[in-house]
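All protein chains of the complex are present and in place, except for one that has been dropped.
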Amino acid sequence: MSDAKGAGSNGSGNGRFLNPTPMLDELESGPWPSFVTGLKELAERTKKPMLRGVMDQLEYSYQTRMGYWKGGLVTVKGYGAGIITRYSMIRDKLPEASEFHTMRIQAPPGLHYKTDTLRELCDIWEKHGTGLIALHGQTGDIMLQGIEADKVQECFDELNQNGWDLGGAGAGMRTGVSCAGPARCEQACYDTLEMHEKVMKHFVGAVHRPEWNYKFKLKFSGCPNDCTNSIMRSDIAVIGMWKDSIQMDADEVDAWVEKNGMEKLVNEVVNLCPTRAISLKDGGIEIDNGNCVHCMHCLNVMPKALSPGKERGVALLMGGKSTLKVGFNAGSMIVPFKKMESEEDIEEFIDLADEIIDWWDDNGLDHERLGETIERVGMKQFLDGVGLEPSIDMVTKPRDNPYFKTKY
Amino acid sequence: MSDAKGAGSNGSGNGRFLNPTPMLDELESGPWPSFVTGLKELAERTKKPMLRGVMDQLEYSYQTRMGYWKGGLVTVKGYGAGIITRYSMIRDKLPEASEFHTMRIQAPPGLHYKTDTLRELCDIWEKHGTGLIALHGQTGDIMLQGIEADKVQECFDELNQNGWDLGGAGAGMRTGVSCAGPARCEQACYDTLEMHEKVMKHFVGAVHRPEWNYKFKLKFSGCPNDCTNSIMRSDIAVIGMWKDSIQMDADEVDAWVEKNGMEKLVNEVVNLCPTRAISLKDGGIEIDNGNCVHCMHCLNVMPKALSPGKERGVALLMGGKSTLKVGFNAGSMIVPFKKMESEEDIEEFIDLADEIIDWWDDNGLDHERLGETIERVGMKQFLDGVGLEPSIDMVTKPRDNPYFKTKY
Amino acid sequence: MSSPERTWKTIESGPYPYKEGLHPVVKRNYGKWVYHEYPRPGVLKHVAESGDVLYTVRGGTPRQDSVDFIRGLCDVADTYADGYLRFTTRNNVEFLTPDEEKVQPLIDELESRGIPVGGTGKTISPIAHTQGWLHCDIPATDASGVVKALMDELIDGFRGMDFPNKVKIVTQCCELNCGGQGDIAIIVKHTRPPRINHENLSEICELPKVVARCPVAAIRPTVVNGKKSLVIDEEKCMYCGACFGACPSMEINHPEYSKFAVWVAGKNSNARSKPALMSLVAHGLPNNPPRWPEVSVVVKQILDAYRKGGRPWERLGEWVERIGWKQFFEETGLTFDEDMIDNYRHARTTFNQSAHVRF
Partner (left out) sequence: MSSPERTWKTIESGPYPYKEGLHPVVKRNYGKWVYHEYPRPGVLKHVAESGDVLYTVRGGTPRQDSVDFIRGLCDVADTYADGYLRFTTRNNVEFLTPDEEKVQPLIDELESRGIPVGGTGKTISPIAHTQGWLHCDIPATDASGVVKALMDELIDGFRGMDFPNKVKIVTQCCELNCGGQGDIAIIVKHTRPPRINHENLSEICELPKVVARCPVAAIRPTVVNGKKSLVIDEEKCMYCGACFGACPSMEINHPEYSKFAVWVAGKNSNARSKPALMSLVAHGLPNNPPRWPEVSVVVKQILDAYRKGGRPWERLGEWVERIGWKQFFEETGLTFDEDMIDNYRHARTTFNQSAHVRF
């Protein structure tokens, strides 16, 4: 299958712009919206050769079961990151997609858009690039996919004039992600959108000019449901938390029981509390808040009757990352509670994050994420290094081996 | 406190044989039987200088907070192990205890004695040694404590003539331990005593002439209550197990409930089953045996009503050991079930144990226990090496990282 | 690259300002929501302290969208949702409106445009997406294709709400796992060591960096045909592909030997049980474009068993935790094998260090 069918020819044949892509075409059937159909229609309408080239190359990948992009270095003035550069390894065979760079654009926190804004973005992108956009990348960027190197700067300038900025790549701060939070969720314990915006504005230089050991990610989830998967995917996961008692509306509890029955109350609320902090009382429930671990379950089942407490803020979990080298690493609890109501609270978080990043950048190895550095160097050393107090909240149990150095 | 009070003098002073031991004497008060009193009385009666020397040296240790024994090499003809040799590091100061060797003697499985046997043992020991005996050492030996090197052989010969043999030490098979088992316990799923005796007879050469990488221990518990702590303390833990359903005597369940009440049934039986395999039924209980993990709890609470199933045998857990180097390592499930009723079943176990020890001796490093070798080399390699099938019973969950070599 | 006559001075603005995109009802009730309900699959109803109500209609997208597709979404938003829309953290599009009457027409409009409505509550969310052959430089497969093929088969799950709890599925086009964790994950698993391109290695790669990237120290420097290069200790290498990320000359991808593995029981939320890592339950599946049918079979076996056996609110991993892994393999018809026994750094902590066993 070394010869991609029709590849390299110029859309001759069935009178259409695109070359035949028989394997890809098989992804046009079925009920789920097809990216192939989208791509084909876009190409047929715009007649952009790069799109035809990309389709040909993708078809060739499907046939040969191999990828054919390689990296490179493209950037915009003053920046060192934000463009993911792609050159084709088979450009002699399929020259139309010899370049296919992606511009990572920082989306609005919470991913809310006015249609005007989106249309504007589409227009700029169609002007300079292919018109293919991923909404959104796993790190939360808008990914404008498919542009040539010599069009990147002008495209960026026009985007930037419209309020857009590039996102992260390389060994620096990465684009943030925040959940819907207070915009559309009753569980939010802090303003995820505001915090995301403020914090990422602080780190904007580190996003654009990466110069650390490796990447660093922040994600903002309004509560422990963690709708941004922050625990597994961010070096610092900012997760909403409350410190006082769950707010209970007794009438709404009664109404819930009325509607759903006692059996469901026991089976789906009482029995599923991980620490058995909930007991039946007077036909309703009683919560032993000292034993509640803030898992969210009861609040999820009875959102009308139960809400997070009034003393709200964030918990910080650190060290989450993907598989590379050490296997998936979930972030772990470092700061169990921190108020997050004012500008100053955000400032304090930023100071702490700066401190942590400094420590990590000093103590980490090349290509080593925060969690790996903590694991290698030791949690105690990390806490000492960044000036945090150790607490039992950080571990599931005290150590089970005697292999530690003492101070006394 | 470098000068032990009265140490080295010859029992002058208060007209008694022993020298003053003021610190040790403080351990004579209080309700728990005092080893100090026992030692003093023994010494005063027998007037053995070695005992006086040992008391002096122990007092000196209490004063200086340091130990003063060092090892050496003493053995009996044909054996390489079984005597724990102790020479005093302060023999010039306290010459009477310049030697204080221990003879490890293999006790009867289950630790049942006729008084005649014990008296005989006491007599032999008092004749050749100090008359101090530990019943029993943590590995299950009778430890005859305090003998001079040149008396060891004659003492051993006399012991051996009376049916006693030395236990293990050094890098070989160690003495075994078995629980009361069928002798005095309704939970026993196999004959711990018989198996212990047969297996240790097979390994008797390896006990006496250690030549492996390191020590190897076997312990025999009749059921998962594990009254020998085998999981944490033996390279192969042999733990009683049943494969079919728990035997239930419905009348006795009723009687239990009659006597203890429904609340206790729910709180102390139903709710404490780790997999919630027990449910209430017709005023009694029903057990989902497919979901029972053989933890023993319900059988412990209601021994009259519940007993292990009829298809009985053993589970083998491997790799248990203490703290050295890797921290405590609990043995892990390798063979979930093996019949253990006949001579042949014991033979089969012995073959497997031989296989495992061979593999370990070939693949292990010096001073590396089986569990450490398995951890270092990999469970898969271990299973391949000894010819066992992998099973989900061996792990709490399948691997969470993709770092494995495949065969296909 | 930048043209000399450039006059614009970059504003390092960071994230696009979020306030502009908030629907007026959102703005008015920001932080004041009280509860939510699921009027029907694909629709959320949020109620605020003020009594204001907000309906959300959720639709699936291919994620790799064309501007035409996006403009279409904007048309829908203009007609039915006051000119606002949002995307979820999982590539779904959401239309927000306070008007209950608009909900059904909105749904109809979306479905008529081929955008399925669903993905809320106890259901299958669309599969998290990565770049694959379309764009990445190290993929062994295509993410968009796998996702499209699978979602075609799971569309009823997306449209219904009859699973025990949410089902989050992810795909990854290489072992680096840009897609994160999920209840079910479909991930490339290589089965041979990289082939080294000694010709260009020293020219395009920093040798010490490549050596340092290997988690099992399998890579050593060497000289081949007078050129500096690297050699792999094939005994040690477990085909992770980490070196390939650092150096394209370490060719790990292969049409035949880059297979698929299926993982289950990952969980990110803290609801009830703690977040949990995924476990390997099937591997050696062929990388079979364009529709990867072998993968779908396995995923559906798992989903069927979970849907049947899970109790309300039990995530997939919680269901397995309750019934035990042995039962999981029985109910799904998958086979446990020796490769599923961990042998990596913390392997010991996954051994069954107890006599607890089910028969």
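Letters are used for the chains, namely A, B and C, taken in the order the chains are written, and counting of residues starts over at 1 for each.
The working rule: a contact is a pair of C-beta atoms (placed from the backbone, for glycine too) under 8 Å apart; a residue touches a chain by one contact, two chains touch by 3 or more.
Just so it is clear, the model here is predicted, and its values are computed rather than measured.
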Exercise for the section: Check the whole complex and report which displayed chains the hidden chain contacts. Expected result: A, B, C
Problem - Among B:V266, B:L280 or B:V326, the residue in touch with the chain that has been omitted - result: B:V326
Completion exercise
Out of A:G163, A:G205 or A:P274, the sole contact with the unshown chain comes from A:P274
Fill in the blank from the handout: Omitted-chain footprint on chain C covers residues 270, 274-275, 345-346, 348-349, 353-356
Exercise for the section: Provide the residue numbers of chain A that touch the chain removed from this figure. Expected result: 224, 226, 231, 239, 241, 243-244, 274-276, 289-295, 315, 317, 319, 329-333, 336-337, 375, 378-381, 383-384, 390-408
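Just so we're on the same page, only the chains that are shown with their structure count from here on.
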Practice task
Have a look at A-C versus B-C and report the one with more C-beta pairs in contact.
Solution key: A-C
Problem - Whole-Å gap between the CA centroids of chain B and chain C - result: 50
Exercise for the section: Compute the distance, rounded to whole Å, between the mean C-alpha positions of chain A and chain C. Expected result: 11
Fill in the blank from the handout: Shared-interface residues of chain A (touching two or more other chains) are 323, 326-328
Fill in the blank from the handout: For chain C, residue numbers touching 2 or more other chains are 175, 215, 240, 277-278, 344
